[in-house]
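Comments concern the structure below.
Only a single protein chain was left out; the remaining protein chains are all shown in position.
The first chain written gets the first letter, and so on, giving A, B and C; residue counts start at 1 in each chain.
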Amino acid sequence: MSQDYIKTSEMLNSLRVFFEENIPFNKVLGLQVVSLDMENICIRIDMKESLIGNPVKKILHGGVISSVLDVTGGIVAMAGVVEQMEGRSIEDVSRRLLKIGTIDLRIDYLRPGEGEYFLATGTIMRTGQKVSVVRMQFHNDKERLIAAGTGTYIIG
Amino acid sequence: MSQDYIKTSEMLNSLRVFFEENIPFNKVLGLQVVSLDMENICIRIDMKESLIGNPVKKILHGGVISSVLDVTGGIVAMAGVVEQMEGRSIEDVSRRLLKIGTIDLRIDYLRPGEGEYFLATGTIMRTGQKVSVVRMQFHNDKERLIAAGTGTYIIG
Amino acid sequence: MSQDYIKTSEMLNSLRVFFEENIPFNKVLGLQVVSLDMENICIRIDMKESLIGNPVKKILHGGVISSVLDVTGGIVAMAGVVEQMEGRSIEDVSRRLLKIGTIDLRIDYLRPGEGEYFLATGTIMRTGQKVSVVRMQFHNDKERLIAAGTGTYIIG
Partner (left out) sequence: MSQDYIKTSEMLNSLRVFFEENIPFNKVLGLQVVSLDMENICIRIDMKESLIGNPVKKILHGGVISSVLDVTGGIVAMAGVVEQMEGRSIEDVSRRLLKIGTIDLRIDYLRPGEGEYFLATGTIMRTGQKVSVVRMQFHNDKERLIAAGTGTYIIG
């Protein structure tokens, strides 16, 4: 196993810890990073009372869905940068990751947010030198597509 | 003061109470309806630790911003329906309001979410029979534009 | 072969003729419907001088791309309605198709529009009673993804 490969997986692992434990609003959401490697990025949240947006229908608040999809897209954009910078020092990569931010976001709300848990995934559509574009999906525990999104992220 | 006018303002007041007190995730956000009449709709949130998205820069999580703008656009769309249905029974109006939901949302993140409090406003661009389109703004306590958005809402 | 199936394929065929021959701006674009059945919808345009947006780089105008993706999403939404109404009279289906229109559109420009020809495809994400959401892709003759989009269409 090469030194670079170790660095990449270590970098992704520290990203995971950072997103789950160091960002206060992610803890409010109960955001869990289920998998985070170059091939597969998956974020999970569990339904709980505080995330409800419609007290009659007991469904997720739309803002919970947009929050999770924004984070998911950001992590996918970050993983793309980590891959692009393979072999560079951890300091260089960290400095670049700190500059990443959402430029804009589109969310399509397709079905009511019903379920006991939800999984968000994302696919990179373009990693440039300055901007990445990611498409995201948000499924419930019955594998129904609840929402979809597209995010544009500044990466350099 | 006409009976209809009373109904409209009462309807808007009960909307205010509903959004502030009955929606669990709005309470997590600390969402306050500062004003809600036909001319002026303004939503406020105060900065607090749990809403932070970047622990180094101490700025709002992007998901907080998208959540507040989605709610703001929804309330603006609802007020448009209340106005459109002036003179109809409170039951008719309530039934219609319950069907309102976000179809899609675009958020533009323009500047870092720094401030002690934030105000969100919205302007209706179109109220049709089926769909409303609203443009939203999110300013900080220095009146700097932090984010802008556009939401499409199903209203009938 | 059932009577209904004949109606569906006939309906789709007349849609094809309508989009290629009866819409003036589609003729300006040189829009061709390569395939239009329930499983596969594909639109083609060929590069020509009049569609250029950058005279130095000789690439497609962004507006050509957004135009083709809007039409593609509209046809996908229409095919979804035709499928939903299988077995209904051609008059009912036609009346419903005439009401279909774009509510909003997001286009992501991913790479320069270089190529001799381009293919646009779309996938329906949701067909409701009132609104359909479609994701579209725009590839060049080297199968490179040039642009992607999401469209929301009013369908009833």
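What we mean here is this: contacts are C-beta pairs under 8 Å (C-beta built on N, C-alpha and C of every residue); 3 or more make two chains touch, one makes a residue touch a chain.
Since this is a predicted model, take the numbers as computed values, not measurements.
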Even though one chain is not shown, chain A touches it at residues 103-104, 106, 130-131, 133, 150, 152, 154
For chain B, enumerate the residues touching the unshown chain of the complex. 106, 108, 110-111, 125-126, 133, 135, 145, 148, 150, 152
Residues belonging to chain C that touch the chain removed from view: 22-29, 49-56, 61-64, 66-68, 70-71, 98, 101-109
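Everything below uses one rule, namely that only the chains that are shown with their structure count from here on.
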Rounded to the nearest whole Å, what is the centre-to-centre distance of chain A and chain C, using the mean of the C-alpha atoms as each centre? 31
Whole-Å separation of chain centres (CA-atom averages), chain A against chain B: 25
Centroid spacing, where centroids are CA-atom means, of chain B and chain C in whole angstrom: 34
Flagged in chain A as touching 2+ other chains are 106, 108
